[in-house]
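Before I ask anything, let me first share the structure, which is written out below as structure tokens.
Apart from one protein chain that is not included, each protein chain of the complex appears where it belongs.
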Amino acid sequence: MEGLLAIVIGVLYASGVYMLMRRSIVKLIIGLALLAHGASLLVFTAAGLTRAVPPVIPEGAKAITGTVADPLPQALILTAIVISFGVQAFAMVLAYRAYQTVGTDDLDGMKATDT
Amino acid sequence: MNSLILRTASRFLLILLFQFSVFLLLRGHNDPGGGFVGGLVLAAALTLYAIAYDVRSMRRFLPCRAQTIIAWGLLAAAGSGVWSMFKGQPFMTGQWAHVYFFGLDLHLGTPLLFDIGVYLTVVGVVLIVIMSLAEEVEEED
Partner (left out) sequence: MIVVVLSGFALALLAPSLYRLSARWAGCVFSIFPAVLALWFLSHMGEVVGGHGLRFTYPWIPAMGLELSFNLDGLGLLFALAITVVGTLIITYAGSYLHGHPSLPRFYLFILMFMASMLGVVLSDNLIALFVFWELTSVTSYFLIGYDHDKDTARAAALQALIVTGTGGLALMAGVLLMGQIGGSFEISALAADNAAVQGHRLYPLVLALVFAGAFTKSAQVPFHFWLPSAMEAPTPVSAYLHSATMVKAGVYLLARLSPVLGGSDIWLYVVTGFGAATMLVSAYQALYQTDLKKILAYSTVSVLGTLTMLIGLGGKYAIQAAMVFLMAHVLYKAALFLVAGSIDHETGTRDVRQLGGLRKTMPIICAGAAVGALSMAGLPPFFGFVGKEALYEALTHDNVLVTVVGVLTSMLLFAVAWLAGIRPFSGEETHTPKHPHDPPWTMWLGPVFLGCLSVLFGLMPALPEKLLSAAAGSVLGKEVHMHLALWHGFNALLVLSLVTFALGVLVYLNLARLQRVTEFALPVVRRGPSQWYALWLRFLNWSAVGQTRVLQNGYLRLYLATIMTVTAVLAWYTFLAHADAGVIEFNWGDIGVHEWVLGIVALVASIATVRAKTFLRAVVALGVVGYSVALFFVLYGAPDLAMTQFLIETLSLILFVFVFYYMPPFKRFSTRPVIMRHAAIGTAVGALFTLLVLVATSVQWHPTISTYFSANSYLMGQGRNIVNVILVDFRGFDTLGEITVLAVAGIGVYSLIRLRLGKGGDS
């Protein structure tokens, strides 16, 4: 199953990187989102996958018995997801304001506007 | 949006989802859930309401401005770590206590306060983003 996810991650990274290099600022933001998904899955998969056993200590026990999913990457990804939302929101609003001010969504057109 | 079904539904959903978000927040330490998810549920419910009615009617549910919610959230999260410093332990060492309240045995600790801080911050941030953009839309109309 890692093989399948590896391919999904590869395609997410490829499309994310490709979109980041577009001239349209909106596509850039979509690229950012794709890259965020890719990164979440990367961390998740690289730690090793375990099917359907959440890392929760059962009632009555004091520690984990048996195999469960790795909790650490989950904690990392959880905050990463929320932060990437914040970053995307900021990027979108920045793009929107830039478009309002400059009148174009072409990054090359925004290059010379700091004068 | 002008849909009677959505409006009616969102009103009930808001109450339900608010309860659900608090439930998620409180059970988070022992079962799936927690401040991030809880905060997102409440924020999503309020967003739904704002879409069904408008931002101004949604704002009535907020006790204060979204910035203030964020501030309280950060304060609660950061403040929860200070407690242990008074006991000479490093910043953010969890402190726990059993509180007996009307016969209930409540197991409370600073991590819960921290999670409440996360909850408030997440609600505040999502709302401030959504409200800023939505009000922009409403002004344009």
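In this document, chain identifiers A and B correspond to the written order of the chains, with residue numbering beginning at 1 in each.
Definition applied: a contact is a pair of C-beta atoms (placed from the backbone, for glycine too) under 8 Å apart; a residue touches a chain by one contact, two chains touch by 3 or more.
Computed from a prediction, not measured in an experiment: that's the story for all the values here.
Across the complete structure, the visible chains that the omitted chain touches are A, B. Where chain A meets the omitted chain, the residues involved are 1-24, 26-28, 30, 33-34, 37-38, 40-42, 44-59, 61-64, 68-72, 74-75, 77-79, 81-83, 85-90, 92-97, 99-101, 103, 105-108, 111.
In the full complex, the hidden chain is touched by chain B at residues 24, 28-37, 40-41, 43-44, 47, 51, 66-67, 70, 73-74, 77-78, 81, 91-92, 94, 96, 107, 109, 111-112, 114-115, 117-118, 121-122, 124-126, 128-130, 132-137, 140.
The criterion applied here is as follows: only the chains that are shown with their structure count from here on.
Of all residues in chain B, those touching chain A in their complex are 30-32, 36, 40, 122, 125-126, 129, 132-133. Note for the complex: chain A touches chain B at residues 54, 56, 78-79, 82, 85-86, 89, 93.
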